[in-house]
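Once you've had a glance at the structure underneath, I'll fire off some questions.
Complex shown without one protein chain; remaining protein chains in place.
On to chain A.
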Amino acid sequence: MSLLIKRIALAVLVLFAAPLAAQDLLPPAPYAYKQLEDPAQEAKAQALMETLRCLKCQSQAISDSDAPMAGDMRHQVRTRIKAGEDPEAIRTWLIERYGDYVSYAPQNKPIMWPLFAAPLVILLLAGILLRGRFRKAAKSEKAE
């Protein structure tokens, strides 16, 4: 009896969930929620997925998201890795398809150069600041 009630409740829940699932009728993506059989390949895929942005979410990588589109992209990445493609080639392919926005790893393009230069500039400034500070200190100490 109680099993029957549970089954009915389950069925009702699934009914409620059905329209939500139907919103995104993407082609089936078996590798969205399935790992590659070869652990080395899976590790490669995982490392790449962690640096690809889920385009439908706010600030999440595709490896961190339940969005159907992220699942679809995971499937793409895993299938291509399985076929022996190079991770960076897959990234380039995704960038061609979705734009630079899809990659969390900054690309080597003039618009990103200031970002790469920033740590160097900050280190340089810090160096000048610290040096100036201690040179003054050393001088005043000698004067004493």
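In this text, a residue touches a chain if its C-beta (ideal position, glycine included) is under 8 Å from a C-beta of that chain, and two chains touch if they have at least 3 such contacts; residues count from 1.
We take it that contacts and distances are computed from a predicted model.
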* Asked: Under which of the names "Nitric oxide reductase subunit B", "Cytochrome c-type biogenesis protein CcmF", "Pyruvate dehydrogenase E1 component subunit alpha" or "ABC transporter permease" is the non-displayed chain listed in UniProt?
  -> "Cytochrome c-type biogenesis protein CcmF"
* Structure fact -> Note that chain A touches the absent chain at residues 6, 9-10, 13-14, 16-17, 20-21, 28, 33-35, 46, 50-51, 53, 58-61, 63-66, 99-107, 111-112, 115, 118-119, 122-123, 126, 129-130, 133-134, 137-138, 140-141
